[in-house]
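Only one protein chain is missing; all other protein chains are in place.
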Amino acid sequence: MILHVDKITMQFGGIKAINELSFSIKDKEIYGLIGPNGAGKTTAFNVITGNYIPSSGSIKFENKDVVGVKPHKIVKLGIARTFQNIRLFKSMSVMDNILIGFDSAMHYTYLESILRLPRFFSEEKKSRQKAKEIMEYFGLLEFEHHKASELSYGNQRKVEIARAIATNPKLLLLDEPAAGMNPAETKELATLIKKAKDDFDISILLIEHDMKFVNHLCDRVLVLDYGKMIFEGKPSEAIKNEEVVSAYLGDFIHD
Amino acid sequence: MDLVTFLQQIINSFSLGSMYALIAIGYTMVYGVLRLINFAHGDIMMVGVYFAFFAMSVFALPFGFAVIVAVGGAVVVGILIDKIAYKPLRKAPRISLLITAIGMSFFLENIVNVLYGSTPIAFSVPDFFSQTYDFSGVIVTPTVIIVPIVTLILMMGILYILYRTKYGMAIRALAFDVETVKLMGIDANKIIMLVFAVGSGLAAVGGVFWGINYPTIEPLMGVLIGLKAFAAAVLGGIGSVVGALLGGLILGFTEVLFVAFMPEYGGYKDAIAFIFLILVLLFRPAGIMGINFEKARF
Partner (left out) sequence: MSKIKTLQLMAIMLTILLMWLAQNHLDDYSLRILTTIAIFIILATSYNLINGITGQLSLEPNGFVAVGAYVTALLLISSDAKLDMYQLAEPSPWLLLLNTTLVPALFFSGVVSAILAFILAFPVFRVRGDYLAIVTLGFGFIIRVFAVNTPAVTNGAIGLNDIPSSVNLYWAGAFAMATVLIMLNIIYSKYGRGMKAVRDDEDAASAMGVNTFKIKTYAFMTSAFFEGVGGGLLAVFLTTISPDIFTFFLTFQLIIIIVLGGLGSMTGTIIGAFLVIGGGEWLRVLDEEVNFLGLHIDAHPGMRMVVFSVILIVVMIFAREGIMGKRELTDLFRRVKK
């Protein structure tokens, strides 16, 4: 178990966005978080990444307690994420965006960068090399010096994932990675993610609405509705489950 | 100190605090709907006062009319500033808006400087305001009574508008979510214009009161008062009208009592607002009324 979420409740005022949610992710698993809009999926992400502090419950990542740890420290522990609406650093080049992912692991001090001491050069060279490798892996090398905002939507998505992988995570959280993509792009992305999981040795937790995508990729899924879990298991079984179907369609299928 | 002096200071505090409150409301409302610290707000107050001066000196209008001119002038200037400088930047990054506000502030100060010079000008106030009444040692002028009462009345008027009219509801909704308000068919820009109008008008009233109490005016008079009023708004809880009143009063009290109890440090009284600001940020950033705009950004 790489991630163990235990009875997490997230309360905003009177509303429980997540209600005693518990699940675990196995090592090297692709785990899907699905459910209708507003079910609490992104909230769950934000609790795991440290942006929200849950009202109750605990989260263990590689057996360490991570509730209350600040977001930038969570990254150092090995959890990285992407965002639903792509949040690249628009003014910076693709290379710089990905370098940011490596920056927190680079070891040179402020003074060393000002004085351009040797360690600055060796660390930067190392990271730039690794960044180029990642860009090549994702087919982004030709855009190395382009401003991130100039890329196509699909490529921006890839940069965001590449950037997250640059932080050397053990668990990658993908928030609706296929949003806004056509079926061909979606298929390509699914293949890419599966490949990346193996090549970079990561576990993946993803939020998605596209059921084909989920079916193709996820080993297991958890279905959320109004902040509560209503199903956990294989994607193929989720579709057949009555509660899941009614959550998506509304209760009028019974009468 | 004895009771008489103490009471005297209390009374003065109410007066000063109310003036800060009137100006603070404008800051807090504009921040609420635009998330903008309107640097030009203190200068709008100053412009209002100069409008009054203009009315009295050039047109020889009686004081009451001059006040109306002051308020009207400030309202127009406030609306124009929003229309010309802030509206084009609704979708721009926040830093652009703040810098523009700074530019506006500077513009107003220097236009008035060009028109009237930088030397302080005497602000003629009807003798009515200089009468004094002696209540066994405590000196009371009409101002000291009128200012807090008018402030309270205006405050209740604002709260009425905010909580009992549809415009007020729109203003409060705008403070939470611009997009939704637009989707409901409300012209967000008109509501924002209303906010600027109200805030500027109140600031002008505060400025006139200031002119009555400290009867010289100069182009930079809005700078320090504006800064303090903003600190008061933050102290009370930025976005809250009641907070602006509380913050203004607390600041007024603290300043007056500080000088009364420690006159040898009088020169530092202007630093009090700044200290309040730092303390609030350190210990209770949401201010007294505790409004927290830090909603989910994810």
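By written order: A and B. Residues from 1 in each chain.
What we mean here is this: a residue touches a chain if its C-beta (ideal position, glycine included) is under 8 Å from a C-beta of that chain, and two chains touch if they have at least 3 such contacts.
On a predicted model such as this, the values are computed, not experimentally measured, just so you know.
Shown chains touched by the missing chain in the whole complex: A, B.
Only one of B:P62, B:P88 or B:G290 touches the absent chain when the whole complex is considered: B:P88.
Annotation: of B:V114, B:I149 or B:M262, B:V114 touches the absent chain (contact as defined above). Residues of subunit B that touch the chain left out of the display are 35, 37, 39, 85, 88-89, 92-96, 98-100, 102-104, 106-107, 109-111, 113-114, 117-118, 223-224, 227, 230-231, 234, 267-268, 270-271, 273-274, 277-278, 281-282, 285, 294, 297-298.
Seen across the whole complex, the unshown chain contacts subunit A at 49, 51, 70-72, 75-76, 80-81, 83, 87-92, 96, 99-101, 103-106, 108, 110, 113-116, 120-121, 124, 145, 163-164, 167.
FYI, only the chains that are shown with their structure count from here on.
Averaged Cα coordinates give subunit A a centre that lies 47 Å from the centre of subunit B.
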